[in-house]
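As you look at this complex, bear in mind that one protein chain is not there, while each of the others sits in place.
Moving on, here comes chain A:
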Amino acid sequence: MPAERKVPEMIDRPMSFCPGCGHGIIIRLICECLEELGQDQNVIFPIGVGCSSNLGGGLVADRLHCLHGRAGAVATGIKRVNPDNLVITYQGDGDAYSIGIAETTNAAYRNENITVITVNNTNFGMTGGQMSLTTMEGQKTSTTVHGRDCSVTGFPIRFPELVASQFHPAYVARGSVSSPANIKKTKGYIKKALQAQINREGYSMVEVMSPCPVNWGMKPIQAMERINNDLISYYPLGEFTEKGGETR
């Protein structure tokens, strides 16, 4: 028996992402979770610079476009001043890791009571597909035309594992939008992360593996298959830390 499935009101308008981009799925999952938790009128989004900035065209919620990479620091300020509001940073991997590794790491280190959603598409999507910290070894981008050489650039960063192993976050997970099953699991991760913030447990983070068909030079479905076949073996999906209701 079909249940009604409707795009949440706060995101129900056309957006300017490329065809097959995972951003549209991820922001829909966040908004569905907010509606289910009854928080859709009680949320502030510090948004990063990059493709995530395209949210401005579709998302109707309080939001702030932060300086490049600094959403972790801005979210800290917003949350400390408005402790009753839900604060969700929405950033890409280039923004959160390559440019803003200091702010992102420090927010996690301080165990700020915020939720960080990072969209990992293994490159800087908006500016034309340059290498980011998460670019895979051998992957061709516009700044690594012969493939990424990890002996020169270092190896792709697994930030959720770093946070989970070194700091004391409330909830850390990595999801993917590469199949309907993975999308459903990712929604569960996002909901747990938001619930952790509502319970004032501390820092919660979900990294989502997302396709970038245009910059990977693939069709959308091939990009999804690349995530399943090549990326998930290096970026394993699942939950890394869960406090389960314990307040910080």
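Points to keep in mind about this one:
Going forward, a contact is a pair of C-beta atoms (placed from the backbone, for glycine too) under 8 Å apart; a residue touches a chain by one contact, two chains touch by 3 or more; residues count from 1.
Quick note on the criterion: contacts and distances are computed from a predicted model.
Here one chain is missing from view; checked against "ATP-binding cassette domain-containing protein", "2-oxoglutarate ferredoxin oxidoreductase subunit delta", "Glucose-1-phosphate adenylyltransferase" or "Electron transfer flavoprotein small subunit", UniProt names that protein "2-oxoglutarate ferredoxin oxidoreductase subunit delta".
Annotation: of A:183, A:205 or A:227, A:183 touches the absent chain (contact as defined above).
Contacts to the hidden chain, counted on chain A, fall at residues 1-7, 11-15, 17-25, 28, 179-180, 183-184, 213, 219-221, 224.
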